[in-house]
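This is the structure I want to talk about, given as structure tokens.
Missing here is one protein chain; the remaining ones are kept as they sit in the complex.
Residue numbering begins at 1 within each chain, and the chains themselves are lettered A, B and C in the order written.
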Amino acid sequence: MLSVSSVTKKFGGLVALNNVDLKVEQGEIRGLIGPNGSGKTTLFNVITCYEQATSGSVSFRGRDVTGCAPYQISRAGVARTFQHIELFKGMTVLDNVLTAAQCHSKARLGGVTFGFPLVRREDARLKDIALQQLEFVGIAQYKEEPAHSLAYGLQRRLEIARALATQPALLLLDEPAAGMNPTEKQQLIQLIKRISESGITVIIIEHDMRVVSDLVDRTTVLDSGVKICEGTPAEVQNDAAVIAAYLGKDDLATKPTGAVSIAGVVGDSKGPFSPSPQPRTCALALKLINSFYGNVRVLKDISFSLQEGEFVAVIGANGAGKTTLLKTISGMLAPRSGHVTYLGEEITGMRSDRIVARGLVYVPEGRGIFPALTVLENLMMGAFLRKNRTEINHDLEKVFTIFPRLKERIRQAGGSLSGGEQQMLAIGRAVMSKPKVLLLDEPSMGLSPKLVVEVLSTVKSLHGAGQTILLVEQNAKAALSVAERGFVLEVGQLVLEGAAGEVLGDPSVKTAYLGG
Amino acid sequence: MDHAVTLVELVMGGLAIGSVYSLVALAHSLIWSGVRVVNFAQGEVFMSAPFIALTVLMGSNLLSKQSFVISILAGVGAASLVGLALYLGVIAPTAKHGFLYVIAGCVGGSVLIQNIAILIWGSTGVQFPSFLSTEPIKIGPFLLVPQDLWIMAISLVAMGALYLFLAKTRIGTAMRAAAQNRSVAGLMGISHSLTDSLTIMVASSLAGLAGVLLAPKFYVTPQMGTIISSKGFSAAVLGGFGNIPGAVIGGLLLGVLENLSAGFISSEYKDATAFILMIFILMARPGGIFDAGKGRRA
Amino acid sequence: MRMKTRTIALLGLVVAMMGYLATNAAHADEVKIGAIAARTGDNAALGEWQRNGAKMAVDEINASGGINGTKLELVLEDSQGVPAQAVAALNKLIYRDHVAAVIGDAQSSPCLAMLPVIARAQIPILPQGTNVAITEQKNAWVFRTRANDAIKFGSLGDFLFAKMKYTKIAVFHDSADYGLGGSKAIQAALDHKGIRILTDESWTPGDKDFSSQLINIKKLNPQALVIVGPMVDMGLIMKQARQMGIKAQFVGGAGIESDTTQGAAGGAAEGVIFAAGFIPANPNPKVQAFVKKYEQLYKSTPNDFAATGYDSIYLLADAIKNGGKAKPQALRDALRSSKYAGVQGTFNFDAAGEGLHEMQFGKVVNKVPTSFTPGK
Partner (left out) sequence: MTLKATHALYTNYCSYCFLAVIMVVPLVFTNPYFSHILILGGIYIILALGQNIVTGYCGQIHLGMAGFYAIGSYTSAILCTRLGVSFWLALPLSAAAAAIAGIVVGLPALKVRGGVYLVLVTVSFAGIIQVILNQWVSLTKGPMGIVGIPAPRIAGFEISSLVQWFYLTYFFVVLVTLFSTRLVHSRIGRSFVAVRESETSAQSIGINLAFYKVLAFLISAALAGLAGAIYAHYMTTISPDVYGFNLSVLVLMMIVVGGISSIPGSILGGVTLAIVPELLRAFGSFQMIVYGLGIILSTIFLPSGLLALGVNSIQFFGNKLSQKTSAP
């Protein structure tokens, strides 16, 4: 049916896909999983020719389709949906599907404008196909509504209906269940099953392992561009490599070396690993926070508090709402309901630059350094709101002692740094703004295990120096090995709280990632 | 030999006019890279400067060196304010509807400003007293006009100053930061309204400077902006919209291209040649010569 | 609530349109004369001069009790120099304001576009465009009040050879109709004398930088450089030409002596020779009176656009007096037989509607355009 043979895809230096093979049989439902940035979507893009493979080939129904145009692929019978819904928002629901249904019919200018009977009949047929698909996914009653007015779950269904309307033999679904509530997910599972029964082969990228294990016959696991495992969901869930890929490697628990000296420099009386100071005042408190993206509810009644000087890690799988949590706190996203209190002051819905001014500093996912600014300039931007030059210079020295590598590259453009160095720069920049509370978002993302150790150990040493830290991580082992307390976030809800050690031991963590 | 002389003189002339194109192009690219909008009424910002400068000059009505400097500064300052007004009053509110609306709004804006200028200063235009020698001097075999050299020199100085401002000052760096990643800049406590307005004003004052530089060479009319601004826009796009060095190169390139095609092909088809070349360059490099990258997609 | 205001706004708009455009304005007892020219856009200056001249004339006539008691009223309209707009303006003047006659447009292409409407409406028009084609349309209602390009540049060409004895002549013209027509007429006139123009360079109206063309001209080192085009452009050319060290005698068509051009030329226009229908320095007392009054009113010297505006009004007034009434037929016949002597010379309309037939020549001395006859 579909065979991807030794496909490699490079973006500049980054290898997104490394010599990946994939064979999918007629009628099968194949799962495609892996942690963030493991190249799942890239693989879809290569199959549908949105991106040309650097090497390797893709063949569909025995025909080599490498180097086709995307529209040719879809005419050949490969349909897909997108991770971030890509609908024709301005069109009605029906027209969305109708446009797809005409995939195989010619555009005759004379015909369509003068409406020859032949064309009329064709149009009627297309409309039937479209309506059938809407019925099939169960949104026919909305056919006259503009697509953007649909609820999120329905938009996902519409996108599927649109894909089906091209009468494909192979359907690629990119995170169809993202942002759906359990009932919606159940309906989706049923839908996909019916699709497969209708004889269409399905490949599905999905983070929610329950969905995957309910649906698929076999699952392929990618980790940083490499295929690390393939098998039934059960096999995959118990595969050591897979668990490592998701929860992180054990060697992280081993204490990083040299942390002491760092802490010493940070200029703090007590050693870095001495128990953190007794909780004094409450630094940060969330009360019944509900946050939405459009009409997707991402955070559900989140409440927790963070004491001054504490180091708390929030772990959870992709799409659990970790980043949303931090964005809500740092004022980049206003919660629909609930309160955020910072050092006794209510900061709910305050503008982000105001919040920063109060010492609540957010290090965004993917670092968000300024690529064309030099390392020094990046750091100075961190101190943008501060006036006292001497203090600033002192903190600059401090940052350089924590991250000596930054000092070596002081004049280098931020964009030219390696991933790890960029992460250090981002953290250093945050330190430059003299934060009272530091919010770290996925610092380990896209870093090699060795670098993860290095970065997190420096984070720990910062905490050792009395820094209050809220860390959000996918890499559970790594995060919990350095933090004091841990929360587990699962589809927008806090399911577990406790001392880092206990949490790490708790079986529900694995469930949160890989399902039961 | 004769041809060589002609060539050099043509190129010099092209560089002179081109350096002015560059200033306007810079204005466009700065605004795009920093604020992600296009000011299609740049020509009116350009035009407002010499008019204000003239009014101040007449007011002071002593043609001393100082009063020149003062009037020019006044003109440039006024231009930056006109630019800011255009941004706050027209561009920002239309930008949320989309690119098309920005174009339309700006057209309205330029009609408005042009005709206000006609009401105030009349449509017959005014001569700007020349503060730079226009006597040609002979350098080697070449006849060069000091004024042109001055124009080039001052443009270069202005560009240098811009570079220093962006590279060395704290606020300049903040502007670049905001241009690269708005949301994260916000996280650093850099307020967008500040950097946006500042970017607009700096850019507009560059356009204004271009205006006063050309004023003594040209005649100051309410319509003087339209042609130069379109050239400046072309230059900016040619250089890669939103790319600062690209804007400079694009401007000089356009100036020289025009002059050469006029000198060696035909003055009738001067504009056509420029247009055709631009189309070909864009076909070869769809994002302009110095592609500002997908991120800067306009 | 917002919606309500919007609704009101829409209805108001619709009513206004219908009301304003469909109804005819009430008849007044004054004789209305329409004046069309670009009053906004790139050529707005033309409109300003035309208005100045015409308004001055109307005020004079009304001050002296009007024509046999009836006063004149001047109705100004803007054509933006765009043909379709000119036609719209003309239609408004004819069918809303019921003007007795129309002067303008100051540019040729709008004039050409208006002629069919004139033929249909059958009222006199006094165009100021100088394109020869305007009087070639066999339209009995056209009375041109400026010398056309053929006459102007033809006589200029004769003058350069016969009077100035120049043989090495270069022409530099804009690529719009005025310039092209001009250069062709000069070439034609010189061909009769068996002389070729050295070179025939051109520029696009509105250009600011002419170095490339001037470099080519400089190489030929002509005795005289004839410059034809928009006034600002001509000024810039003379300035940049001198900067390049071109020594030739500058010669130009109407407008090259204007303040505008001199301003743009900044001194380089000194000594330029020009042919014009009107020269302010003309000793003729009638002209002097006009110039004096104009300068008082508008703080600037009148050019031939202003003079044409002034003459046009007096021509019409004269015709109304002679014809006895302001009815189209009578007006037309009176104009046809008019022998009115204006500030541009004596008008004498031929069958085609050409009014002025000879030019005056002048020279700019100390920034002042003076009448000029060689040898003196």
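Keep this in mind: contacts are C-beta pairs under 8 Å (C-beta built on N, C-alpha and C of every residue); 3 or more make two chains touch, one makes a residue touch a chain.
Keep in mind it's a predicted model, so treat the numbers as computed, not measured.
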For the chain omitted from this view, which of the shown chains does it touch? A, B, C
Tell me which residue among A:Leu32, A:Leu98, A:Ile139 or A:Cys229 touches the hidden chain in the full complex. A:Leu98
Thinking of the whole complex, not just what is shown, which of B:Phe128, B:Phe218 or B:Phe233 touches the missing chain? B:Phe233
In terms of residues, what is the contact footprint of the unshown chain on chain B? 32, 38, 89-90, 93-94, 97, 99-101, 103-105, 107-116, 119, 230, 233-234, 236-238, 241, 268-269, 271-272, 275-276, 278-279, 282-283, 286-288, 297-298
Under the stated touch rule, tell me which residues of chain C contact the chain that is not displayed. 3-4, 6-7, 9-11, 16-17, 20-22, 24, 39-40, 76-78, 81-85, 87-89, 91-92, 94-96, 109, 112-113, 115-117, 120-121, 131, 133, 137, 175-177, 179-181, 204
Since one chain has been left out of the picture, which residues of chain A touch it in the full complex? 48, 50, 69-71, 74-75, 79-80, 82, 86-91, 95, 98-100, 102-105, 107, 109, 112-115, 123, 126, 144, 159, 162-163, 165-166
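Simple rule for what comes next: only the chains that are shown with their structure count from here on.
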If you average the CA atoms of chain A and of chain C, how far apart do the two points sit, in angstrom? 72
Touching residues of chain C toward chain B in the complex: what are they? 39-42, 44-45, 47-49, 175, 201-204, 206-209, 211-213, 215-216, 219, 232, 235-236, 239-240, 243-245, 259-260, 263-264, 266, 300
As the complex stands, chain B meets chain A at residues 170, 173-174, 176-177, 180-181, 183-191
List of chain A residues in touch with chain B within their complex: 330, 332, 351-353, 356-357, 361-362, 364, 368-373, 377, 380-382, 384-385, 429, 433
